[in-house]
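Below is one structure, written out as structure tokens; the observations come after it.
Every protein chain except one is present and positioned as in the full complex.
And now, subunit A:
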Amino acid sequence: MILDQLILPWLLAWLMAGLGAYLVAVLDRLMASGSAQVGSVWLAPLASAAWLMTQQATTTEAPDAPAWRLAPALYLALAAIGLALVPWSPTLVGVDLSTSLVLWGSLEALATVVIFLHGWSANSHLALIGAYRYVALGLSYLLISMFVLIGVALPAESLRLTEVVAAQASLWHVVSQPLGLPLFLVVGLGLTFWGPLNLADSADLSGGTAVERSGPPRLVWALARAAMLVAFSAIAATAFLGGWMGPWLPGPAWLLIKSLAVLVVLLWLGRRLPRLAPERCLTLMWVVLLPLSFVDLIWAGAVALWMA
């Protein structure tokens, strides 16, 4: 019991968070081939981490000390909890809750709180703007996420991720709900404020919520963002790409391959697109993507009834 319910989820979550964050750094550098970089792509993330570990952790004038210290760790913890929910096979699951989809949704909502805290607690104007921006964006993508995730729960008649995977035995949701995965990828970019949806830590804010960060806390923040990207990719692969299902290879290998594919798409989008203007981003979310998520939900319900 201790092994199954305590050690296994802990190991799975932190192993994936650590390895996944490293993988994100390597892939991102591979995609930046041709830019002004030196050294091995495999060693560069470790060198950058070591550099941050040698740096002083600066602070600002009168920050909200507890929130300032805790925010990076909390975001990393949210990513780790997300990774613990991922089913690697019918039996290898860190935390197999009957409401794992709901827990994932709550992580997305809590991420908004943590990212806001990160920017607000710094007591610095550019960090504060980043925090406000994220909250303004967060509500719109959370609604999209909610409708899309309800869509994948309908055919399974369950909020348990293992059953969501089992419901895709005949047809993956990426096919039966064609709007779902593209919409969910937008949610992923928003949740991790990556690439075109990086409005919280953006260049026009000189780093936004992380503008005042240095040293080990900045490393934790970077790790947490990367780990959240990995967690999101694994959840997306579970919800839309059939999770562990696939021929020849063992289940965990299939999930790894599918998660990697989602991760590569997210990183590629991050490099191919400029950052969206906040107002246009909100318009896009509320006027285009949110109605599309309604359509996705209706479509998912109709398909579930037809296949039942």
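Everything below uses one rule, namely that contacts are C-beta pairs under 8 Å (C-beta built on N, C-alpha and C of every residue); 3 or more make two chains touch, one makes a residue touch a chain; residues count from 1.
One rule holds for everything that comes next: contacts and distances are computed from a predicted model.
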item: Chain not present in the shown complex, as UniProt names it (candidates "ABC transporter ATP-binding protein", "histidine kinase", "NADH-quinone oxidoreductase subunit D domain-containing protein" or "Glutamate/aspartate import permease protein GltK"); value: "NADH-quinone oxidoreductase subunit D domain-containing protein"
item: Omitted-chain contact residue, chosen from A:30, A:46 or A:257; value: A:46
item: Sole contact to the chain not displayed, among A:21, A:111, A:129 or A:153; value: A:129
item: Touch residues of subunit A, complete complex, unshown partner; value: 32, 35-39, 43-44, 46-48, 50-51, 53-58, 61-62, 125, 128-129, 132-133, 195-196, 198-199, 202-207, 211-215, 218, 271-281, 284
